[in-house]
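The complex appears here minus one protein chain, its other protein chains still in place.
Note that the chains are named A, B and C in the order they appear, and that numbering of residues resets to 1 at the start of each chain.
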Amino acid sequence: RRLRDLGIAPGVFAPGPLNAITDVAGVLVGHATVSEGATIRTGATAILAHGGNIFRDKVPAAIAVFNGYGKFAGSTQIEELGEFETPIVLTNTLATGRAIEAIHAHMLAQPGNSRVVSINAVVGETNDSRLNDIRAGRPDISEIRAAIDAASGGAVAEGAVGAGTGTVAFGLKGGIGTSSRRVAFKSGEVFTVGVLVQSNYGGRLLVDGVPWNASPTCEDKDGSIVIVVATDAPLCERNLKRLGQRSFGGLAKTGAALSNGSGDYALAFSTHESVRRTPERRAGIVMTPTLPNELVSPLFEAVIEATEEAILNSLCMAHTVEGYDAGSDKPSRVEAISMEALALYKAR
Amino acid sequence: RRLRDLGIAPGVFAPGPLNAITDVAGVLVGHATVSEGATIRTGATAILAHGGNIFRDKVPAAIAVFNGYGKFAGSTQIEELGEFETPIVLTNTLATGRAIEAIHAHMLAQPGNSRVVSINAVVGETNDSRLNDIRAGRPDISEIRAAIDAASGGAVAEGAVGAGTGTVAFGLKGGIGTSSRRVAFKSGEVFTVGVLVQSNYGGRLLVDGVPWNASPTCEDKDGSIVIVVATDAPLCERNLKRLGQRSFGGLAKTGAALSNGSGDYALAFSTHESVRRTPERRAGIVMTPTLPNELVSPLFEAVIEATEEAILNSLCMAHTVEGYDAGSDKPSRVEAISMEALALYKAR
Amino acid sequence: RRLRDLGIAPGVFAPGPLNAITDVAGVLVGHATVSEGATIRTGATAILAHGGNIFRDKVPAAIAVFNGYGKFAGSTQIEELGEFETPIVLTNTLATGRAIEAIHAHMLAQPGNSRVVSINAVVGETNDSRLNDIRAGRPDISEIRAAIDAASGGAVAEGAVGAGTGTVAFGLKGGIGTSSRRVAFKSGEVFTVGVLVQSNYGGRLLVDGVPWNASPTCEDKDGSIVIVVATDAPLCERNLKRLGQRSFGGLAKTGAALSNGSGDYALAFSTHESVRRTPERRAGIVMTPTLPNELVSPLFEAVIEATEEAILNSLCMAHTVEGYDAGSDKPSRVEAISMEALALYKAR
Partner (left out) sequence: RRLRDLGIAPGVFAPGPLNAITDVAGVLVGHATVSEGATIRTGATAILAHGGNIFRDKVPAAIAVFNGYGKFAGSTQIEELGEFETPIVLTNTLATGRAIEAIHAHMLAQPGNSRVVSINAVVGETNDSRLNDIRAGRPDISEIRAAIDAASGGAVAEGAVGAGTGTVAFGLKGGIGTSSRRVAFKSGEVFTVGVLVQSNYGGRLLVDGVPWNASPTCEDKDGSIVIVVATDAPLCERNLKRLGQRSFGGLAKTGAALSNGSGDYALAFSTHESVRRTPERRAGIVMTPTLPNELVSPLFEAVIEATEEAILNSLCMAHTVEGYDAGSDKPSRVEAISMEALALYKAR
């Protein structure tokens, strides 16, 4: 069950109908879960900003880095140009190169891309080596492409799936989690903020502010998190960066240790059709709608809430996984958070 | 009373003896509280990294900016050189220029500085105009110099004093707060992290993780915070920056809205004698002790805790203040947090 | 005479009619030259993005820092919000606080600003202590206000005026210099890039690429430069930052040593009326014209050229100044570049 099913609902803004990043219209998510034998527990998750040719119709975006101990690919060009042009792929640390190759193969094969010679592949990763033989070269390129090909709207599978298959958070089984918030403006407009996380970090777990003491391992400090933030609000890339940065507020509220070894990245983008950078718009001075600085704050609060809930969803929705600890060359097992304890927990 | 006196103690690390930034040996703090008539509620707070000639013996330092809606002076040179060379002064927004003048006057007058022709004054500010006639030119230069001259070790006055005289946090009276943590390393070394804040921001107040509902105004979202972090650990400026950045984790945990209009700055420095940049050390290759990346994480957790507690101390130690709202040209009154409610609160 | 009068014309783009920052329509420049007795050789220069109430109608802007050994005020808020809201004042290093006070006084007194309680004053500085008793407190606040009040369109005085009164570049008399370039787009639009510099740095002087050997002092390495870049092209703040950064290309081409002690800042802004941030536009979603990434490159080349020429103009237009070296407490004299040598030079 998801966090909200347990009656725990961080914050005050209402979620969208799916309480998922796919509440932001047009966003597609696909997983490839790669679990084989006793040692392979990994995968890939693809997030597509829209269903068209993203290389052609680029998407305004920004990246915020809280702690850069990670191999996030594509960051400098996103920063420089304020946009991205490929699917976003999340996977494991040592699959970054293969994920770039998979994105290249996918993009080069798109109709209309036959003369494309430069692609800025966007890849986030965390290290699933506590459950996965990360040195074994999985997911491979075709498995990663499968995640892109599987991308669809609608409900998003969470927990030990896709890029979350082998990740660990607070010593518990983490993985993929998602959540969303809707923000109504005085003007009558309603914008949605959606968040998807790959949780693989640690600290001292707080569930909606209260310390989690039901499992002794919950003080594990290692790991990283990649946070993907989508919104249909027409934000410029500067305010997208600020939006992404606020997601770290949600991260901190879960009790993150924000340790040296954590790779904490937030990639934020706008799906608003009128800010999309089509070939026509890139050919001359273009009129672009922009939500001004003075009005962005509610979105900032919304992303704090959605990130906290997405992370907790990644824990709630995960199941216990047995695998292989590649760093110590031993079998390993990581328990899911106890739903019984969580139910009691809320009842207090 | 301070937060800990109420039995509320965020985190797991132990504070230093004073639970204050002055637990970091050598750090001095001075306040100038400027309260006059019905409309002047302002002041300045000075933090000195050491008691010597700071221009001569510069201090390794770094600045982290979470949201840069502020007038922090001296930031680019701190970033470029990894050091500062003056007292740190906190004051109100429109006193920034006078604080620079005060620091200049103080530094030019120090023995040994008679030929100094360049000074990088470090000034943080938040906007106290909800209680103070900020347009009236106070504190003036001599009042700010008085804060520097008053700097001493020992216990630090908190709440509505110095630069916190007129500040507001979560709709309640905020101001100056401080806290510290001691971190023992396996090598036997014990390092201290001390934090001092000027709280003037908002959001939905959380007290050690639990929403504060005792006062309706606690959802005020406006304002800023300046966070000063001192440590006696021998950190390089890169790791000082990371340390400062982690203080925003503590900020987020208090329920900060991290809004557009907030100026959220953290200045971190090391007081370790061997990393101080004396004229001799600046004249040739110097051997410097450094705590490596691999060992900094406990300090990161400590600063999250100390920042959360320093902020809550700034609320607990403040008293109700009546003043003047300069933005609306009306009398104003900001209540202190209710200690009775807080006592009950903890008892739950 | 200006560089171009000598037949030396860096680059290929044509300058505007004044070959000055004021070719960008609406930009105003004012100087206050403060020269008194044997020791005071300083001043202030104000650049106004437009003639209206800048606090009310804010200007999209960005700051680029090549080497941050300087006291530039206002930088973090410009970076965060992508705008500024006051006149830009250039002055000497130790006048930064007074310049902030002067800007505050000016802004608080503007019609419509009677309830303003927060101002982000923008102040650039270089150190004129080789010719000026910088410790003596000049220019004072009223002298700096005079520079703001004197701001006008039209030709711009260059050389040893305003903030350039006491500055030194390449061991020669530097100061204020300006230049502009016009860029015609295929769409028929013509945009102007204007640059104004306060030159006070060093290296090995190159005049349009050729080493200057006519004066032995031209290898002086010390000091800083502040570069102000205006354009009427509708650039977003991200592309304004990139534009500002390109000015450092022009700086490098003059033979700058880019030394540790240099404060090299470029502030870039757009005067395009439709990107100005009026109260109306800040109240809701606004349609803004933007020149896309794909079309900005010619402006980048233009600013490289204009910066190089503005710097050389600051040298050509300066006269020899006798003053006081505050660092050594001795009289000093800095020669202007020899126009005779320069004329011969070109003839080669």
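The rule is simple: a contact is a pair of C-beta atoms (placed from the backbone, for glycine too) under 8 Å apart; a residue touches a chain by one contact, two chains touch by 3 or more.
Everything numeric here is computed off the predicted structure, so don't read it as measured data.
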Option touching the unshown chain, where C:116, C:257 or C:315 are the choices: C:257
Touch with the omitted chain, as defined above, among A:39, A:120, A:192 or A:332: A:120
From B:53, B:215 or B:288, residue that would touch the chain that is not displayed: B:288
Contact set of chain A toward the excluded chain (per top definition): 65, 67-77, 79-81, 93-94, 96-101, 104, 108, 115-121, 127, 129, 134-135, 263, 265, 326-329
Residues of chain C (touch criterion as defined above) contacting the omitted chain: 12, 66-67, 203-204, 206, 209-211, 221, 242, 245-246, 248-250, 252-253, 256-261, 293-294, 296-297, 300-301, 304
Touching residues (missing chain, whole complex) on chain B: 80-83, 187, 189, 234, 236-238, 242, 277, 281-295
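Heads up, the rule we're going with is that only the chains that are shown with their structure count from here on.
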Centre-of-Cα separation between chain B and chain A, whole angstrom: 34
Inter-chain centre distance, chain A versus chain C - centres from mean C-alpha coordinates, in Å: 43
Multi-partner residues of chain B (each touching 2 or more other chains): 67
